[in-house]
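Below is one structure, written out as C-alpha cells, with a few remarks after it.
Of the protein chains in this complex, all but one are displayed in their positions.
Which chain is which? They are A, B, C, D and E, in the order written, and residues in each are numbered from 1.
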Amino acid sequence: MTARGPIERLPTGISGFDDIAAGGLPLGRPTLVTGTTGSGKTCFAIEFLARGILLFGQPGVFVTAEETADSIRSSAASLGFDIEQWEREGKWAFVDASPIEGEEEPIRTVGAYDFGALMARIDHAIRRSGARRVSFDSFSSIIGRFTDLGVMRRELVRIVAGMKTLGVTLILTSERTEEYDGISRYGVEEFVLDNVIVLRNVLRDGRRRRTVEIVKFRGLPHRTGEWLFTIDSREGFVVIPLGVAHPPAHASTVR
Amino acid sequence: MTARGPIERLPTGISGFDDIAAGGLPLGRPTLVTGTTGSGKTCFAIEFLARGILLFGQPGVFVTAEETADSIRSSAASLGFDIEQWEREGKWAFVDASPIEGEEEPIRTVGAYDFGALMARIDHAIRRSGARRVSFDSFSSIIGRFTDLGVMRRELVRIVAGMKTLGVTLILTSERTEEYDGISRYGVEEFVLDNVIVLRNVLRDGRRRRTVEIVKFRGLPHRTGEWLFTIDSREGFVVIPLGVAHPPAHASTVR
Amino acid sequence: MTARGPIERLPTGISGFDDIAAGGLPLGRPTLVTGTTGSGKTCFAIEFLARGILLFGQPGVFVTAEETADSIRSSAASLGFDIEQWEREGKWAFVDASPIEGEEEPIRTVGAYDFGALMARIDHAIRRSGARRVSFDSFSSIIGRFTDLGVMRRELVRIVAGMKTLGVTLILTSERTEEYDGISRYGVEEFVLDNVIVLRNVLRDGRRRRTVEIVKFRGLPHRTGEWLFTIDSREGFVVIPLGVAHPPAHASTVR
Amino acid sequence: MTARGPIERLPTGISGFDDIAAGGLPLGRPTLVTGTTGSGKTCFAIEFLARGILLFGQPGVFVTAEETADSIRSSAASLGFDIEQWEREGKWAFVDASPIEGEEEPIRTVGAYDFGALMARIDHAIRRSGARRVSFDSFSSIIGRFTDLGVMRRELVRIVAGMKTLGVTLILTSERTEEYDGISRYGVEEFVLDNVIVLRNVLRDGRRRRTVEIVKFRGLPHRTGEWLFTIDSREGFVVIPLGVAHPPAHASTVR
Amino acid sequence: MTARGPIERLPTGISGFDDIAAGGLPLGRPTLVTGTTGSGKTCFAIEFLARGILLFGQPGVFVTAEETADSIRSSAASLGFDIEQWEREGKWAFVDASPIEGEEEPIRTVGAYDFGALMARIDHAIRRSGARRVSFDSFSSIIGRFTDLGVMRRELVRIVAGMKTLGVTLILTSERTEEYDGISRYGVEEFVLDNVIVLRNVLRDGRRRRTVEIVKFRGLPHRTGEWLFTIDSREGFVVIPLGVAHPPAHASTVR
Partner (left out) sequence: MTARGPIERLPTGISGFDDIAAGGLPLGRPTLVTGTTGSGKTCFAIEFLARGILLFGQPGVFVTAEETADSIRSSAASLGFDIEQWEREGKWAFVDASPIEGEEEPIRTVGAYDFGALMARIDHAIRRSGARRVSFDSFSSIIGRFTDLGVMRRELVRIVAGMKTLGVTLILTSERTEEYDGISRYGVEEFVLDNVIVLRNVLRDGRRRRTVEIVKFRGLPHRTGEWLFTIDSREGFVVIPLGVAHPPAHASTVR
C-alpha cells in the first residue's frame, strides 16, 4: 500500500478540537494523548468515540486497560452519553484489557511480550462492529510492563506497527506526572507515535486551568500552542478557540 | 451490576467540603487522600467517619495501618469526638493492620502479596457493623511493601478492585514528601484510584497555610483548585469556601 | 491502656518553646527533631533534659549514638550546664550507643536488626534514674544501618512502638542535608513518628538565621510556621516569640 | 588521504539555512540534528535530500530507522515533494532499518554490535544511486540499543568512522526530551560527531516557537545562536534570517 | 579523661580568621574544611601549619593524600613560606598518603579498611616533631574508597575517634562540587565531624568571590554567615572582617 499524497484527516467532532487540529486527527494513524491524572484523557477518549457515533455514524471500540467497562459507562453518562444504548445498537464495543482479567501472566517479560492475544481481541471487536475509531485507555498500564527501556521501545514500535494494520483511527492515552517536564512517562513513547496531544491541568495561584496542545502531527499542519478547554456535564469536552496567555504575558490572546 | 447513570454522591458532612465536592464523595468508590506529614490526612479520615455517625447515622470502619487504635482515639478526642463511646454503641470499629501485628511476614513479596487476609478482616468488620464508610490510614505503608513498580501497580489495581466489591465508600490516605511536585509517593497510585484529593501544608515566608484540592473525581464534576482549611479542637476539619490566591496574584479571591 | 481524652503535654522549660508548642511536647510520645548539620539538634536535646532537671526536678537519660558522652558534657558546659554534677546526683545518665562501642556487629542487617539490646540498656537507665525524659542523639546514625527503605520503615515502626512502652517523653534527632527540601533524610521517618520539629539554619545573602518549626503534633494543636531562635552561652536555646517574615514579604511580623 | 586546507561546504539549498551555516554543511562529514519530538528533525532530513535533488541534481539515500518508508513519503508529500516520482527516477532511495524488519536480533549487545550489515546496505544504496547526500532518521533508535554508555561511545566512534568512508554528506537525527538541558539524550553523541545542529520547539506563555541553532561545526565558522524557522505545506522548512530575542530582552533583533 | 568545662580554643594565627572563629579552632578536635576545586582548601591547610610555626612556635604535620609533598612545598612558597627550611628545623613534617605510594591495596574495602597503618605513620610523625597541629589534605580521597555509605559512616566515626586520641588540633579538607547545595560530597562527613568550615568560590555575573563560613563548632560560639577572603602572594590567606551582602540585598554590610 503506497501513500500517494499527504495523510488525510478524520474530523473528531469534539467541540473546537478540529479547529486547532486543522481538520481532525490524522486518518488511520494512532495518536498519543498524554496528561497527568485527572487531566481529561479518559473524557477525550470517550468523546472521540461518542462524537463519531453521534455526528458521523461511525461505530467505535473502547479498549479499557485499567478501569472497568462499567466505570467508563458511568463517566460517559456524566458527559451525557448513554453507552449501554449504543452497545445494544452495536455502535460501541468494549475490549477489557485490565490486569484483573488476565491474572497470572508473567510480569517481567524481557523478550517479546505477547501483545498478540489482545490485538486479536481488538481486531475481532473492530470487525464485528465495523468500527472506524478505537480508544485505548490507558496505554501506559500496558507498556509499563516492559521494565527495560530498550525492550519497551522495540516492542512499542512493533505494537504500533500492528495497530496501523487495523485500518482504524486510534487514540492511546498515556500518563505523565509533571505538567511542564518532558512529554511522557518514559520519554520514549512520543518518539514512536506519529501524533502527540498533551492535556494539561495546571495549578497556578491555587487555581486550575485545563489546556490541550497538539505537539506533533507527523506530516500534517495544525495550530500550535496551548488552548483552553472545559469538561462539562452538558457539553462534554469543549475546546475554546482562544489562545492561552500566562501572566505576566501581554494582553492580546486572540491569534 | 451495571451503572445506568452517573455515579451518585455521599455527602461527607465535613464542614465546607461537600461544597467544593459539588455534593460529596463519589458513592461506593475509593478516594485517595494524599499529603505530606502533618497535612491532615488522619484528621480527614477521622472526620469522614465521625460526620457519618453524627449527621447520617452511618457506622464506619477505621483501618489503621501505622498508628495504633489508641493513638487514633486520642487524635479523635482532640477533635471533639468520643470514639470509645461509638465503639461501645457499635458505630465505629477498628481493624488493626499495623506491621507490629503481623510480625514475621516476608517483606519483598514479588508476586501476589496476600492482601486477602486483611481484606477478609475489613469485610468482616463492615458486615458486623453495617458500615457505610471506611477509612484506611495509611495506605502507603501497605503498598510500600511492593518494591517493584510494575508489581505495585498490578497489585494496586487488584486491591482497589477488591475494595469496590465491599459496597462502601472508602478513603485511602497516601504519603508525599513535596508540596508541589507530582501527586503521590510512587507516581502510580493516583492513576489507579478513581478519585484523588490533595491536602497541602505550604510553608511560605515562614508561615504555614493548609489547603485542600480535589484533583480528580472520575466521571463527576467538582470545584477545582485549592481551598483553605483549618484543623481546630472545637470545629475539627473545616474547609473555608474562599479560593486561594497566592501573592503576588490579583486581589479578588471569591469565585 | 486506653486513652480517654486528648494527649497531655509535657512543658519542656526551653525558653519560648512551650509558647509555640501550646504548652509543651506531647506527653509520653516520641518527637523527631530534624535539621541540617549545626542547626542545633544536640543543643535542643541537651536543653530538653537540662530544663527538666532545673525546672521540674525530672531526671533524664541521654542516649548518644555518635558523639561521646564527654563531647556532650563539653557542649552542655558551653550552654551553662554542669552535667557531671547532675550525673553524680543521679539526675542525668548517659547510654552510649556509638558505633565505636559495639564494633563487630554485621552492617547490612536485612531482617530484624537487634535493636533490643540497646532498648534494654535504655530501659535500665530509665528505671535506675527514674527518668521522665530521654534524648536520643542522633537517631539517624542508627536507622541508616537499614539499607532497604521497606525494611527501615517496618523496623522504625517496631522501634518507635517499643519506645512508647518506656513511659517517658522522648526526643529523637534526625539529619537532613537541605533546608527546604522534604523533612528527613530518608523521607520515611516523619511519617512513622507522631511529632516532628524542624530546626533550620538558613543562609541568605551571606547571613545565617536559625528557626524552629513544629511541623506535626498528632492529635494536638500548636502554633504553626517558623520561629526565630538563638543559641547562647548564657541563655542556651531561646525561641523568640516573633514570627519569621522573609523579605520581600510584608512588614508586620507579629502574629 | 590528507586534508590540505579547511573542510569544504555543501550548500543544502534549505531556505535560509545556508546563510546561518556560512555556506552549507561541512562536506563529507556527518552532522547530528537533535531535537524534541515534533521539533522538525524528519522535515529537515527530508528537505536535505529534496533540495539536493531539486537544486543540485544530487541523488540521495534516506535511511529510516523508525518510521516506514511510506510514512516518510506522506510527510514529504505534505511538504510538497513527490518522493515516489524521484524513486522511479533513481534520485531517491530508501534503506529500511526499522526494528520491525530485523526482528530477532539480540538486544543487549555488550560488545561489537553488528552495525556492519546495515552499513553494507547503505553503502550499496549509495553506489547504485550515486548519492551525494544521506539522511539517517532516527539515529537514536539505533544507538539506544547499547545499554552501557562506555560501549555506546566506543561503538559510536566506530560507526561514525565507517560513515566518513562512505564519501557522502550525512545527517543523523537524534532525540532529546528537554529544550534547554544538555544537547542529546545520552550526553555522548554530540562529542563524537563533528557537527551538531539543535532544533527547538519552545513552549512559552502557551505558544510554540521553532528555532534552529548550529552548536558546532568542527573547524569551520558559522553564525551562532538561535534562528526562527517555520514548517509550511508550500515552502517546507524555512529559516528566517532574523535573530531570536526572548522577552524580556532588548528590542533590536537584527544582527 | 573528663572535660570539666567548655572546649578550649587554638588561635590559628590566620589573618582575620580567629575573629570570626571567636578565638580560634576548637582545641584538640578535628575540623572539616570543605570547598569546591580551587576554593582554597590547601592554602588554608598550609596557612594553618605555617602560622602555628611562625606565631606560636608550634610544629606541624602535613598529611598529603593526593598532591605530592613537592607540590605542597611549591604552593607554600607562592604564599611566602619556606617549608624546606622548616623541615630541616624539624618544625614541619610530611606524611605521604597518596595512592601512588600504597599501590596494590584492595579498593572496594567492604569491612574494616586498614586505616591503621596510616594512623601509625601520622602518630609517629607527631611524636617525633612534637606537633600540635595536623593538616590532612584531602580527606575525601581517602573516604571515597568506601563505596557503601553505611560503611563509610561507621568507618568515619572510627577514624575520627582515632584522630581525637592523637592529642592535636586537626584540619581535614573535603571536596564538594556545588557552591550552595549541601555541605560535603557524600552528605555524611559533616555530621560525623565536630566542626565544619565551608570555603566558597562563587561565580556571579562573570566574577568570582571567595568566602569562608563556619557552619558548625560543636559546643562553641562563633560568628555566623559568610565572610570575604583573599589569597595573596604576600599576605597569604586573609579573611576580611566585613560581612557579605549579595545584591540585591540591602546596603549595610558591616555587622
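To be clear about the criterion, a contact is a pair of C-beta atoms (placed from the backbone, for glycine too) under 8 Å apart; a residue touches a chain by one contact, two chains touch by 3 or more.
Because the structure is a prediction, the values reported are computed rather than measured.
*Asks:* List the displayed chains that the omitted chain touches in the full complex.
*Replies:* D, E
*Asks:* Where the complex has a chain not shown, which of D:Cys43, D:Val192 or D:Val239 is the residue touching it?
*Replies:* D:Val192
*Asks:* Give the residue, chosen from D:Gly80, D:Gly130 or D:Gly225, that touches the chain omitted from the document.
*Replies:* From the options D:Gly80, D:Gly130 or D:Gly225, the contact with the absent chain belongs to D:Gly225.
*Asks:* Which residue numbers on chain E touch the omitted chain?
*Replies:* 36-38, 42, 66-68, 70-71, 73-79, 84, 98-100, 107-108, 138, 140-141, 144-145, 147, 175, 177-178, 201, 203, 205-208, 231-233
*Asks:* Going by the touch rule given at the top, which residues of chain D touch the chain that is not shown?
*Replies:* Spelled out for chain D, the touching residues are 1-7, 148-151, 153-154, 157-158, 161, 180-183, 187, 190-192, 194, 196, 211, 213, 215-216, 218-221, 224-226, 243-246, 249, 255.
We adopt the following convention: only the chains that are shown with their structure count from here on.
*Asks:* Go through the assembly and pull out the chains touching chain A as well as chain E.
*Replies:* In this structure, no chain contacts chain E and also chain A.
*Asks:* Check every other chain and keep only those touching both chain A and chain D; list them.
*Replies:* Of all the chains present, none is in contact with both chain A and chain D.
*Asks:* Going by the contact rule already set, what residues in chain A reach two or more other chains?
*Replies:* In chain A, nothing touches at least two other chains.
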